[in-house]
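Every protein chain of the complex appears in place save one, which is left out.
Every chain is named by a letter (A and B) in the order it is written, and numbering of its residues begins at 1.
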Amino acid sequence: MALINVSGLSFAYESTPVLQNVNLSVAPGEKLAILGGNGSGKSTLAQWIAGWLPRGSYAANAGEVTVEGQPWAELDAATRAGAVQFVGQVPMQQLSGFSFTVRDEIAFGPGNLALPEAKIRARVDAAVEICNLGHLLDRDPFSLSGGEQQRLSIAAALAMQPRALVLDEPTGNFDPESREALLAQLEKLPGALAIVWCDVTLGAPLSVAERVLLLDGGRIAYDGDVAGLLTHPRTAEIFGLPAVAQTALMLRERGLWPAEAPISMDVGRVASALRPMLESAR
Amino acid sequence: MAVARPQGADHALLYVPGRSFLHRLNPLTKLTLVLWCAVAAFALPPEGTIPLALLSILIGSFAGAGRVFARRLALTLLPLSVALFVVHGMLVDHAGARASLLGLDLSREGLAYMVRILGRIAALLSGSLLFVCTTHPSRLLKALDAHRFSPGAAYVIASPLLLLEPFTQRAKAIREAQMARGLDLEGSFMTRVKAFPALLMPLVTLALADIDHRAQVLDGRGFRAMPHRTVLDAPADSRQQRAVRWAVLVSIPVLIAGGVLWHL
Partner (left out) sequence: MTGLLTLDAVRFGYDPERPVLEDISFAVQHGEVVAVVGRNGAGKSTMLRLLNGLLRPDAGRLTIAGRDSADLKVSEIAAHIGTVFQAPEQQIFNATVRSEIGFGPAQQGLAPREQAARIDEAVARTGLEGVLDTHPLDLDAAMRRFVAVASVIACRPDLMLLDEAQRGLDATRRATLGGIIADWKASGRAIVLVCHDMDFVAAHADRVLGLAAGRLAVDAPVRDFFADAAATRAVSVEQPGIVALAQALGQPVALSASELVTGLAPRLKGGA
């Protein structure tokens, strides 16, 4: 059974349609990227998947989101918290505001479930290890840098032991080093954890995702693998192809690209596709 | 056990880090003692309140908070003494005996009233200071949780202290952003008054947006999913402390009754 299932979801803010007849399912352990331009509805969809909007003052105009076959609204608070965790764009806003130390912030969620202390400690230790927060345990969460706060929000989410983690533009605030560090942390996550990564750029999410969904004007325009996304007609318009992939496409138009090689945005792959042609030209 | 010493936002608090006996006392025990002090401040005559205040100050100094005590007490009591002295000692026409000090004609009853009020406030203030100087809010929060208080009630008590730091940070960022777009905050009083809405509006709007967002975050982390929470490193408690708390609570009605009888 699908972990998360979105069927026929349509949604509008006041009179502006944001999502139109969206259908998708996320399998347990699946790594999915939802990509789209500004205003494409991806943040809204991310919040629906994480179960945020249905509990607020908003309702779907049509369709529903289920978790293991059950609609969000029918789950109790503890089950919801253990099913899907959401990490949003603004790091400071992810903090509970309930903790004076990093350790307590991570322990906050499991503490709310009234787990025994030993279990909470084990969960905190595991999350701290993955997110590399060991040296910050006694710091005030609000005194951390944006990147550190983002790592903390992910650790706090992991401590809930969710089956899916929804990330909304998680690397937006990062310099390249912090981005690489986050990607390395995501690799350490348990394989059974599904990841849904929503973003407006092609770079970082594609290094994690096995499957990509393109959201365009509130509709799903593409659902498939990364290579297919790069040659999709809307991709270049929405994201601007990275110059490396653009080079490959321009060369292919001129008949200067090896027929068997897939178009890629990876420097190594494009270079190795072209090298044999260079050498034989010499 | 070491008392947790969170780093970072403590400048906004009166808490003085330390490991004294008072620091290690369970926050709820201290809270009942503060309650006792508050009742005593009103129930006891100056012969009781002034020694009580002096005792609190002495304990506070031993706990390493002497400077905070001196500063806070001076800031509150000195202006108040002057005002009470002038108003009740000299201006208000109390009946009865007069006293003379340094050539001033003073009302004895006015002076007694002044001492009574000062004694009360000193006892109340030093008792509360003893609590806030030796109790980090996180310890109070943990003690409440550990004693199975409802999470919602604990949040209401602790959130103003917890959210002070992000609020201060944001206010500073807004001030800077508005100055950099030409808002004159270095000019005359009137220009600054006129600039005020440009500072207040984003602060209020963003605070409201934050509340909405934080409610979602708390919900996502299972807040109030259970009737009570588990906390790590809850402040130590003991049978003796529980006994002290009960004794203190039981003594409060006695104290009130005694106070009433005294005044009859």
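Note that contacts are C-beta pairs under 8 Å (C-beta built on N, C-alpha and C of every residue); 3 or more make two chains touch, one makes a residue touch a chain.
Since the structure is predicted, the reported quantities are computational estimates derived from the model, not experimental observations.
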Of A:A27, A:A184 or A:A271, the one touching the omitted chain in the full complex: A:A271
Contacting the left-out chain in the complete assembly, out of A:L137, A:L183, A:V208 or A:V244: A:V244
Which of B:T76, B:Q178 or B:Q241 contacts the chain that the document leaves out: B:Q178
Missing-partner contacts on subunit B, residue numbers: 170, 173-174, 176-187, 197-198, 201-202, 205-206, 209
On subunit A, residues whose C-beta touches the chain left out of the figure: 36-40, 89, 145, 147, 169, 172-178, 200, 236-240, 242-244, 246-247, 250-251, 254-256, 265, 267-268, 270-271, 274-275, 277-278, 280-282
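Definition applied: only the chains that are shown with their structure count from here on.
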In the complex with subunit A, residue positions of subunit B that touch it: 4-10, 136-138, 141, 145, 151, 155, 158-159, 162-163, 165-166, 169, 210, 213-214, 216-226, 228-232
Residues of subunit A touching subunit B in the complex: 50-52, 55-56, 76-78, 80-82, 85-86, 88, 92-101, 103-104, 107-117, 120-121, 124, 138-140, 142-143, 156, 160
